[in-house]
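What you see is the complex with one protein chain gone and the rest in place.
What follows is chain A.
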């Protein structure tokens, strides 16, 4: 049997490395306790991600880089992509992957819609968008918040619209109109839960109806909820990134 003999210098080096490792682990462990937060914050000052001082230790409140946003799109697409391409990709009259940030801001300004840039990842947050700005879509409910996201090339990749009304009728009508538009222009829903009629929504608190549309290049979700003090409609319209033919789901 071969016997390894460590020289004094080697033993010292090993002990030093182990000591540093233990000390590093202890400091990092302490830094992640509530009382160690100031230390974590101080350490974060030298990291690029923490350029906005006192940011979230998890980094969620730091704006995503174009690469991170694209990675998030890819993850979403991998989980929600359908098999066939959508006939078209309706998104409240905007063109997914075509409409630019500048064009959307011009549209908002022209119609007196106020859009702000959230401090975190969302690209634009437009408030109080009147239903009348969407002629032909048969919308009866105004949009309270329109959250807009752009891709690395500055073109529209997703829209999330939240509409609210005290009465069920305009929300129900808008839910049904949105689904009619999606079914006609994009294709049939993959999953539907409820019709979203006034009678159905009024059956009880938090009563919901929803429809989900999954295509190769497009995802949409409509969900209406009776919140008790009003009725809320959430609409999601997302462009899914293109995939190579070999990566498409097999039939």
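Criterion: contacts are C-beta pairs under 8 Å (C-beta built on N, C-alpha and C of every residue); 3 or more make two chains touch, one makes a residue touch a chain; residues count from 1.
By definition in this document, contacts and distances are computed from a predicted model.
Colleague: With one chain of the assembly withheld, which option in "Nitrite/sulfite reductase", "Extracellular solute-binding protein", "Sugar ABC transporter permease" or "Group 1 truncated hemoglobin" matches that chain's UniProt protein name?
Modeller: "Group 1 truncated hemoglobin"
Colleague: For the chain not shown, which residue from A:157, A:173, A:189 or A:220 touches it across the whole complex?
Modeller: Answer from the full complex: A:157 touches the omitted chain.
Colleague: Have a look at A:100, A:145 or A:197 and name the one touching the chain we're not showing.
Modeller: A:145
Colleague: Counting contacts across the full complex, list the positions on chain A that touch the omitted chain.
Modeller: 32, 34, 37-38, 41, 54, 56-58, 60-61, 64, 69, 72-73, 75-76, 118-123, 125, 144-145, 147, 149, 157-158, 160, 162, 164, 194, 203-208, 223, 225, 227-229, 232, 234, 238
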